[in-house]
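What you see is the complex with one protein chain gone and the rest in place.
Which chain is which? They are A and B, in the order written, and residues in each are numbered from 1.
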Amino acid sequence: MAKLKLPKFLIAAAILYAVIEGLYKTELINGYILHIINQSLVYVILAVSLNLINGITGQFSLGHMGFAAVGAYVSGTLTTLIFKVTPTAPEGMLVFIFSIVAGGIVAAFIGFLIGFPSLRLKGDYLAIVTLGFGEIIRTIFNNIDYVGGPRGLLGIPKFSNFTVIFIAAFLTVVIIRNLIESSHGRVLLSIRENELAAELVGIDTTQYKVLAFSIGAFFAGIAGGLFAHLLQLAHPTQFGFIKSVEVLIMIYAGGVGSITGSVIAAFALTFLSEGLRIGIRFVADTTGLPIGGEWRMVIYSLLLIFIMLFRTEGLMGTKESRLIKIKEAE
Amino acid sequence: MPALLTIQGMTHYFGGLRAVSDFSYEVPKGSIYGLIGPNGSGKTTTFNLITGIYTPTQGKILFEGKDITGQKPYKIVRGGIARTFQNLRIFSSLTALDNIRIARHYSMKSSVASAVLRLPSFLKQEKKVRQESEALLDLMHLSHRSKELAKNLPYGELRRLEIARALATDPKLILLDEPAAGMNPKEVEELMNLILRIRQEFNVTVFLIEHHMKVVMGICERIKVIDFGETIAEGQPETVAKDQKVLEAYLGKRGA
Partner (left out) sequence: MGSIFNAQQIVNGLQVGSIYALIALGYTMVYGIVRLINFAHGDFYMIGAYAAYGAFFAFNAIFVDQTGVLAFIVLVASMLAGGLVAMLANRLAYKPLRYKPKLSSLITAIGVSMFLEYFFSAIPSIGPSYRSFPDIIPRVEIQLGSATVSNYVIIDLLVAAVLMIGLTFLVKKTNLGKAMRAVSQDKDAARLMGIDIEKIIGFTFLIGGSFAGAAGLLAGMTYPRIFPYMGIQPGLKAFIAAVLGGIGNIPGAVLGAYIMGLAETFASAYNSLIGEGIAFAILILVLLVRPTGLLGEKVADKI
């Protein structure tokens, strides 16, 4: 009987949640820090879901934020334009959760549609096609006036709070972890390792690649929806190629194929990014030198190049922390 | 009794290049048949055609009487044909146990949902797969490597692992592509015994490609020789070995 570390992971997560809530309630951390924590958690969902596609299954997808866009716009449309709910309304939360999930499902469906034809392609070509699809999705939303077109969808009610996002991130990690630590997960890994050999042991690799894509897209959609209801807007520029690359940097920094790594990197890089933004502004203000915010991205890109040149395996490689990995019975 | 595997007039072109020409063979159930020929003669292509990696330009492949020509590889494998690869296609970053378990996956009947929710039915299936895989590793004398990453295994054990993985798919026919490549005489001896053993214990028919004459002569009941995609001889090993055309193909016209 496979011994589950789930209780331990659950306890750890509960402790983390309590600690952060406590810090916030006692005003040891302020709303600003909590906001960054919230953003980090959304990135956890994005990173872990991208890792499922790129790291575990070995399919190089560069359009991940396209799925997030779908989730953001679908859920935003539902709460803001169609049902017009607010956080104070009693049924508000229910509609919100419904909308988020709906956003995820539509994103998963798009992932399915894109996956099917694209997954015949290998390596570079798949990367380019997914990049292309991501851009097409963004362009489409940019041109739909009903959701605000180039101005974006504004006035989205602020349903996303620490509790909601934390639970979502927690569930994402558990679900994807459970998937990976199973026969199905091993199949995904085999596709990464040697797709032809996987075919030749009876695996329908197309089916599994589409599955990975769809599940990854689902969670990206959830993340997009959560983001939209945190920042209270959905805007085409939030979902461009560079944003997809930022998530890519996270999974590479954390270790492609390691969920633990993705979680850590999502937090680390979100905080780093914010820290850089503040730091650069501080340096610019004190020295009076015209140092613009672009330097943040310069540093980011150098980070990516550095990782690729010197430590491709990132922080964790393919290892998992004992908290996350399910230990099998001896 | 009809043969387990029947290939009729199989011809395959890669663009303008004819890789296999009018290949016909019948492999009876329970036999060990061989395919030999110089490098580049089309042997591996033949295996690729049988297992559905390519669809033959012409010809038919019948397995257990059913036409499997042009079927997708994973369907052919599920239908009962397994294979190993000349250049070893092991899942390197995964453990030996995982390599086997993946091959047992398609026989598992649990859904993704039950895996995510960790339902009892799923746990039961996982346990079953694990036990079956461990048993197979044991039979192939690889238990001590169960938790080892495949890429760390020595070459001889890797070849055994690949054979074990192929057997894990419960095949009726197993195609071995140069299983003895890179082995020393002692390992070759062990391999031959292994092949005879697996035919017995797993009730499986063996069709193998080999260069090692000892293996061919030692265990093959019948062999076919091809060169440049064409059949140049077929028959009992001893007879074929003396065939003039075969000697020419291997040694060149002057060496024969």
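Just so it is clear, a residue touches a chain if its C-beta (ideal position, glycine included) is under 8 Å from a C-beta of that chain, and two chains touch if they have at least 3 such contacts.
Computed from a prediction, not measured in an experiment: that's the story for all the values here.
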Contacting the left-out chain in the complete assembly, out of A:Ala12, A:Ile97 or A:Leu196: A:Leu196
Candidate in contact with the missing chain, chosen from A:Ala169, A:Leu248 or A:Ala265: A:Leu248
Option from A:Ala18, A:Met93 or A:Ile136 whose C-beta touches the chain left out: A:Ile136
Chain A residues that touch the omitted chain in the full complex: 60, 117-118, 120-121, 123-125, 127-129, 132-133, 135-136, 139, 143, 196, 242, 245, 248, 252, 290-292, 294-295, 297-298, 300-302, 304-305, 308-309, 312
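Simple rule for what comes next: only the chains that are shown with their structure count from here on.
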Centroid distance [mean C-alpha coordinates] between chain B and chain A, Å: 42
Contact set on chain A toward chain B in their complex: 1-2, 4, 6, 175, 178-179, 182-187, 189-190, 193-194, 196-205, 211, 318, 328
Interfacial residue positions of chain B with respect to chain A in the complex: 51, 53, 72-74, 77-78, 82-83, 85, 89-94, 98, 101-108, 110, 112, 115-118, 122-123, 125-127, 129-130, 165-166, 168-169
